[in-house]
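Just one protein chain is left out here, and the rest sit where they should.
Up next is subunit A:
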């Protein structure tokens, strides 16, 4: 007799029949009926109509029946909230049952019923269960708090459950600790700001103790929680690492990977000179290798993570190349990942083996995999210079096989090899040309055309070859058309006499007969270049191209560091920061690696390094725990990843031909000032959301202001490196003796040198504009930063912005143009002659209509009237009169903005009350709010 009988009744009267059976007097019949209901539920049938009848079966001594009813309740309570109330009494009673299993079951089920009315009744039983003598009940109750919080967060806070939960971290039973941690982590995720998991050395110690004793799943929760902790110095980091290392030998791969995350993160703080550092590196390799012998699904996730680990610390797995060799019956998703890692691990030492393998893969059945293997050979050539020749000959062998897709893929990668080693392997061109006719994929055709154009002078019949492509010009894809256009122009510049007709033909095809704007634009540019100044055309089109490097397929270092903090998560599988795909974007806190204390690069020994102080190079920023962006700013990324210093990232090939060097020489000839490229006018609103977010931060960050002169806020990151191809810009505004300046720090976090900086502002409310070009004297090497003070004036063109103090900035360097926006504090616009005559003040105050008066509260300010007045004076807010009315000080003040707007203020200070009242009167009332913000910033710092 099996349960499959429950599936057989599918006739119409089914529900009626079940109803009758559920109301039967016989226990056995009832139970059978409930089982049938459950069975229907599992296959997705709707049996919610039976709700009252099923709930009636709930009061029973039979545990199995009870469990089944509970199962049903959890599924349908939400759709029948009023009915669900019927169940409450039984729940409350079950929570008092002498059997802990039933108590736990009741509290667990109640938490799963997401009906508001029920939650009220849940509080008392839950409170009891959290203090239950039986740890099984306590651990179930801990989870229930998280469930309840999800339904009604306010209720959980009001009832003090969060504190009880925090107490459970010190519970004697490790399972209770683990569940409490898990529940708190989950609650904390939906409240990123709350300091629920206040980790300190004591609580960390408790967690580490529980780690050894709780179940595998509990270990995962605890390890993930540990990974968020920031040890105070390298010694603490090491001791945590020592206690986490045994987890690497756990049979559960999720435990292993969470442990790897903790170690990878804390390792960042350890000095490389330490013996322990080396030991740890050695210990990390075997567990990672072992993950690859698990089920393929686990392997896949492990491989995606290993891909990150290999990029961050290649030394860990450098001897383990062979474990990444592909087995022919690996699932395709495993094969592709293994291939990727093989290339990352390829080095001079193992390249022979790798190439032999890749060649083997190129004869496999799966087309996608074969293509990727061929491409991998090209990547090896670019990565390991010594192997380039061997790679090229391997590729030629493959071309000889005449397998169509292999040939095409090989030609695409050979083009890249030419880009990396110009004038070295051109002897193979003849072989490539033999396969011209078999190419039917756009990418391969485009690559071949590029090769013909680039080496036109060495190919006798280059014109014939290109002409043959021209015949079907309009049927080609854009990629091929663009390439063909450029190649023929190149050919013309190299052999002008024979190819005039050809170039005419292609230019007219591109400009007159094409609907594609890109193609037309490029055609016109060439046409105009050729007709006005052929010498310049030659310089532009035949300019020397930057070499490509293998670094182009590495993950950008700042992103990599963030991903390392997310090892084992979905972020690490997608290689995207969590913010990029987690829905709602809420609860996403950027994580950053801890800074290394006492790094080997500094001459200090680890002992003398100031413990606990991150290597801050900007004393004005006080890193707080919450200020992760600030930490990121000070992040010492360790030794730069070595790479060819002049290597530029590979830009789309076509774009390089046209612009790489071309436009630079066209426009860089000026004073280095930034001229937007034609047709790419500065969009006026890009980057606004980003900028305003950062601007908010601006107001919040504390710092040390200078009392002499206007208050200067600490620098904040305006343009994160992730958004600007490795260029990070942070800065602040200052005003000193009448001149405004923008103090910038440019940091190069990319792998290539940056140069040719220029800056431009969009029109803004007060006409702020750079008074001088951005002067960066030397090119900026990787990991280097430079501080610049850019003088500003207010004579630029004016456009009202929202918010008023929004400033949109474009910064250009040799890589690209980047846009960001920031909010400037209004007090940089308060001029020195802002003191009004007393009479004038009184008259103006009366003159400005009352509806223009706005009142603000400045809270928590403990200064007295005199210090307020002197502090404000530093920022050009002048006190005109001071009165004492009924024990409270009244300050009358004035200030003037650069555009001549006067703002009058009355500041009321009560000695006993830390909050001041500020009344502002101004003919342009929209500035009041920003003046108030300036007041607050100045007074609070």
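Following the convention adopted for this analysis, a contact is a pair of C-beta atoms (placed from the backbone, for glycine too) under 8 Å apart; a residue touches a chain by one contact, two chains touch by 3 or more; residues count from 1.
Everything below uses one rule, namely that contacts and distances are computed from a predicted model.
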Per UniProt, the name of the complex member that is left out, chosen from "Centromere protein T", "Glucosidase II subunit alpha", "AP-3 complex subunit mu-2 isoform X1" or "GPI ethanolamine phosphate transferase 3, catalytic subunit": "AP-3 complex subunit mu-2 isoform X1"
Touch criterion as defined above, residue of A:297, A:457 or A:533 at the omitted chain: A:297
Chain not shown: contacting residue from A:89, A:170, A:202 or A:249: A:249
Residue in contact with the excluded chain [from A:22, A:118 or A:257]: A:257
Absent chain, residues of subunit A that touch it: 1-4, 6-7, 27-28, 31, 35, 38-39, 42-44, 46, 62-65, 67-68, 71, 75, 78-79, 99-101, 108, 111-112, 114, 134-136, 139-140, 143-144, 146-147, 150, 173, 175, 179, 182, 186, 189-190, 213, 215-217, 220-221, 224, 246, 249-254, 256-258, 286-287, 289-290, 293, 295-298, 300-302, 319-320, 322-323, 325, 327-329, 331-333, 353, 356-357, 360, 363-366, 401, 403, 568-571, 573-574, 578, 581-584, 586-587
